[in-house]
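This report refers to the structure that appears directly beneath it.
The other protein chains are all here in position, but one chain of the complex has been omitted.
Every chain is named by a letter (A, B, C, D and E) in the order it is written, and numbering of its residues begins at 1.
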Amino acid sequence: MAVPVLNPLLVQDAVRRALDEDLGRAGDITSLATIPPGRTAKAVIAAREAGVVAGLPLSREAFRQIDPAIAFETLVEDGTRIEPGAVVARIAGEARGVLSAERVALNYLGRLSGIATLTAAFVAEVAHTGAAIVDTRKTTPTLRAFEKYAVRCGGGMNHRFGLDDAILIKDNHIAVAGGIAPALQAAKRAAGHMVKIEIEVDTLDQLSEVLAEGADVVLLDNMDPATLAEAVAMVGGRMRTEASGGINLKTARAVAESGVDMLSVGALTHSARVFDFGLDIAIG
Amino acid sequence: MAVPVLNPLLVQDAVRRALDEDLGRAGDITSLATIPPGRTAKAVIAAREAGVVAGLPLSREAFRQIDPAIAFETLVEDGTRIEPGAVVARIAGEARGVLSAERVALNYLGRLSGIATLTAAFVAEVAHTGAAIVDTRKTTPTLRAFEKYAVRCGGGMNHRFGLDDAILIKDNHIAVAGGIAPALQAAKRAAGHMVKIEIEVDTLDQLSEVLAEGADVVLLDNMDPATLAEAVAMVGGRMRTEASGGINLKTARAVAESGVDMLSVGALTHSARVFDFGLDIAIG
Amino acid sequence: MAVPVLNPLLVQDAVRRALDEDLGRAGDITSLATIPPGRTAKAVIAAREAGVVAGLPLSREAFRQIDPAIAFETLVEDGTRIEPGAVVARIAGEARGVLSAERVALNYLGRLSGIATLTAAFVAEVAHTGAAIVDTRKTTPTLRAFEKYAVRCGGGMNHRFGLDDAILIKDNHIAVAGGIAPALQAAKRAAGHMVKIEIEVDTLDQLSEVLAEGADVVLLDNMDPATLAEAVAMVGGRMRTEASGGINLKTARAVAESGVDMLSVGALTHSARVFDFGLDIAIG
Amino acid sequence: MAVPVLNPLLVQDAVRRALDEDLGRAGDITSLATIPPGRTAKAVIAAREAGVVAGLPLSREAFRQIDPAIAFETLVEDGTRIEPGAVVARIAGEARGVLSAERVALNYLGRLSGIATLTAAFVAEVAHTGAAIVDTRKTTPTLRAFEKYAVRCGGGMNHRFGLDDAILIKDNHIAVAGGIAPALQAAKRAAGHMVKIEIEVDTLDQLSEVLAEGADVVLLDNMDPATLAEAVAMVGGRMRTEASGGINLKTARAVAESGVDMLSVGALTHSARVFDFGLDIAIG
Amino acid sequence: MAVPVLNPLLVQDAVRRALDEDLGRAGDITSLATIPPGRTAKAVIAAREAGVVAGLPLSREAFRQIDPAIAFETLVEDGTRIEPGAVVARIAGEARGVLSAERVALNYLGRLSGIATLTAAFVAEVAHTGAAIVDTRKTTPTLRAFEKYAVRCGGGMNHRFGLDDAILIKDNHIAVAGGIAPALQAAKRAAGHMVKIEIEVDTLDQLSEVLAEGADVVLLDNMDPATLAEAVAMVGGRMRTEASGGINLKTARAVAESGVDMLSVGALTHSARVFDFGLDIAIG
Partner (left out) sequence: MAVPVLNPLLVQDAVRRALDEDLGRAGDITSLATIPPGRTAKAVIAAREAGVVAGLPLSREAFRQIDPAIAFETLVEDGTRIEPGAVVARIAGEARGVLSAERVALNYLGRLSGIATLTAAFVAEVAHTGAAIVDTRKTTPTLRAFEKYAVRCGGGMNHRFGLDDAILIKDNHIAVAGGIAPALQAAKRAAGHMVKIEIEVDTLDQLSEVLAEGADVVLLDNMDPATLAEAVAMVGGRMRTEASGGINLKTARAVAESGVDMLSVGALTHSARVFDFGLDIAIG
């Protein structure tokens, strides 16, 4: 599979904002004070644990914006599984710039690699079933495109990118619309031909209503594996099935073995630990 | 202690960007399709676990930007400890707007409350010692002001907000500058009178050099509690002492009991789990 | 059918940019010179031809940003068919502000109403067939959300909003990918479960390949009505069919009568004439 | 005459916004799915009708921003008359980037060339008279600088760029100011020495008042050719004369032959059809 | 004369950027630390010297953005001459907000009032001659609209607002164009009918060339009063005359008495001292 690609225009803007946040008005006053101009350095970014790397284009961009003369050579591509000690990038240039960009570069890399690594752990749990691991909209505000990219790097699949690119009818919509049938009918009237429709159900009775009305995907929320299996049987391939509701690394396997097509996991993006990278410098 | 205050101008901008990210070009096509205009709803935001709340001004702003006519009443203030089931806000207005803003409101609230809750857990571990828990620059890019606010809500104290508001001389700076004494001397020459100077040491020998030269704060990196205690004794109150290096909830107590003034903990902001809030709706 | 709704956050930003463009650095120097402060005026926006109105929220926003004290009362809703002379809005407030906002307000209203009116003409041509009129990405750069809204106001349906919310495999993609089958297979591997896949074909042979491989929608490009009818018969309801290729008001009827589900028409957004509105003022 | 020049800073910003609009959060998912990284392509942009080209710098910028390694060679300059089939640019680079930028590049090029072509048609109608064809402020919001550039490419002349760079006293200003004399006097008091003053009249009586008071330009609104000729005679070269009011390709010649210096034509920018260009690709 | 009006949209943006600059990421940490929430205050902005006030709308906006509940009442209008001790505004609201906005409010007010006051001093020097005092493009980058507004408040007149709204042919343009005649001819060919043309001359010989060719305004650069008088006589009212070149308060009178229509003075905006205002607070 090809490495997932990140829109470079989004990368430029995001890194710029992050550098503005870190440099403030006065810039990196520590490096300016302690490091003479012209002093060069070489550095590596090395993993301090095992996992899947994601975010190297953002790290590269941080150094590039601070000083276009800094060389940034990646030794692996995003989506690669790495071991502790693995060097993912080599950096060379003016020491001031290298140190000024370090934190922004590592903050992106650690956060996205943490997401990719957690995603890969879920993917591994369910690999024998063919089920896909998908993300949610429970992402860090303004970082969604990057976090969903990290999910792809970890082998996961993306759900909607926003409220605008697909219809997902949830319990609250059903309640306000007056039931599953009117909600689905309204959605079909409104949806363009390029928009998929998914609907959430909590019970098998609701599922029957959905099957009677038709949809592209059904979200089976908070069902135990046995109920999920029953639901999958009821659907019989007529629509795609997605399980959701507090799925974690301990429960994912049983959920997947119910036969659902997908497991959506909010924790991928809302509760991943940072992945530990360090920047080790050598005076050049 | 007064509730920490969040700059409303930063809140406006951040929420706007988050809503743009979620609404995209076509907006909340699900709510527009399934909910008639004019239909109103009441809702509550309720905690699904115990912890410390942070981020209500961001949630409020999400609803306000989507529809200024939506009422958003908070029942607790940020910084309050809450129990599972606690209702933190009541919302009333057009159902379309309430549902369109829900995810952005919860994404901020869950993330920041997660940070406040984790901070409070560290604070509780070390409360008997008088040591402060402080954050780092290992924050989510572009969310630093909010995450540091959440740390304050949890009872923690803030370290630098960026590279520009204080000097922190790290191992790499020392190496490039040619040693502790030249690095500190350069920093003092460059620093304005309103800028504090901190320096990182890994050994007691380095600490001696720092004590000879003078600084405002010394960062004792990756020392075990016994060494920390020895360092604290060497310092003898001449500068403030900060311990760092992979401190977690299991090790924090012993670190604090070494007598250091502060523990800085990257995990507060880089590895907090989301706090689980739900928006429960009732048709109005 | 409910009136289509336009994201107010996008409206605010767009109108602000348009006012900045028109007011420049020195502002409306004519009104400032010739109209004393405090002088009030009443005005109406009246149609000078027949058609379908679209864009009133943008007009309203122009007056609001210039002077929040200006009253703007709409007499019809977007999506309404109007006759020559119809008054669509009444305005009252300081004359300076009314005249300063006039051009931006009319530029949006005329352009979008022109699109809605042209769309409605296409819709009327094919109404007896049940075929839908859909737009394209041939929109004015940066005005896409508004122009697609105008298409909905005119009774049309929206195609993709961008390159990111659905897959549309065109002739160039097929050529590069090495054929219809490999292109479709690659798309299915890459697409998430909430993403629809459409593919363009120029011949019935290509259509056979698509039918063998499967897709959500097939785009029948530049086929005459007889060939389209044959294609529709071949598809037999297994996927949705969309005709495209230089369709105009003279050819639309015959195309629709071929039995296709949709006609996509670039002219809706790239070649609509402005709709003629005037702002008639009376000194208040 | 030199080719009109477009401010490259405005081009950068506008193209960036247009690409953001088209690429959204997930980017060009079709090209990413179906085209392997590294696959190159060559393409040409070719005219499918006759007219005047305008907008090549915007097209070039679209490819450049997507991928700076894409080569974009123009074969003609903006302002050139071209025939059907004419190749205006050659493109070579990674196929993904070429296809991702295509639509934005063509949307600008088609729209601006449409304006240039329509302008040139008006210019040709009146060429024998020496009258100039000028545009209005009835431009697409936020695209004014580009659309006025296209008018220049077509041989037209620009009127005001906004409310701030010249004074144009219209009927509404006259009414509020209490007549032509007080309006002109107020304008002269307020205007700096680098600001021209134009005033609109509907009748020859009004024109007499203007001639008594003096102005730089008089706008003769909605007069028939005979009345225009009379007005031109009355003015006798003391100020410049501009005819306006629904002038179209059928009426322009007669209007120009009245002897006015200029015809201002809103249709140049508010009702031009797109010019049809295609991007024809060959796998590299 | 009516008070000059400042575009409120420009005011909003500028003040927002200024507050962002001053508040940074952590906000006004002094006021947050020392002033309890809810504590109110009353304050006045009082002049500490004599002059002409300009910039009150920017000051008002600073308080409004920080806290819309703060009351800001102006006692004079921009353009008013004030004496030492004069109170120009009364403020009441939460003490935190009042103090947080103070510096931005005073920085704008002091700077613009300084410009207005200096302008008024020049205007007074030349009042007996009827000559106008005009500004230049030697303004603070990004503050031009405000500084030119301050010039109007001081009784001055504005020159061009930018490179785009009028033609001013300077010595360098003449040199590159190959002389005065070709430069003027080129300018006339290129200029639209709403654009004025001014040309700079250093000698009376050059002036003769200009008179032969024609222009709207002639800039007489660095001429002594006697030469200026000769130039004015040569022009004989055929175009407007503007003197420039290091004019200061000591030389302005003699320059004006030469009979020129205008004196342009860079110092108005590039070398005005701040006007001293203070914010005096009383606990509410």
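The rule we apply is simple: a residue touches a chain if its C-beta (ideal position, glycine included) is under 8 Å from a C-beta of that chain, and two chains touch if they have at least 3 such contacts.
Keep in mind it's a predicted model, so treat the numbers as computed, not measured.
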| item | value |
| --- | --- |
| Shown chains that the omitted chain touches within the full complex | A, B, C, D, E |
| Candidates A:L19, A:A41, A:I115 or A:V255 - the one touching the absent chain | A:L19 |
| Contact footprint on subunit B, counting only the chain that is left out | 1, 132, 134, 157-161, 164-166, 168, 189, 192-196, 198, 216-217, 240, 242, 261-262 |
| Subunit E residues touching the omitted chain (full complex) | 14-15, 17-18, 21-35, 39, 41, 95, 99-100, 103-104, 106-108, 110-111, 114, 137-145, 161-165, 167-170, 172-177, 183, 186-187, 189-191, 195, 266-267, 270-271, 273-274, 279, 281, 283 |
| Touching residues on subunit A - with respect to the absent chain | 16, 19-20, 23-27, 32, 36-37, 65-66, 96 |
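As a working rule, only the chains that are shown with their structure count from here on.
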| item | value |
| --- | --- |
| Interface copy of B-E among A-B, A-D or A-C, judged by whether over half of the contact pairs recur | A-D |
| Chain pair with more C-beta contacts, C-E versus B-D | C-E |
| Mean-CA-position distance for subunit C and subunit B (Å) | 44 |
| Interface hub residues of subunit D, defined as touching at least two other chains | 21, 23-27, 32, 161, 164-165, 168, 189, 195 |
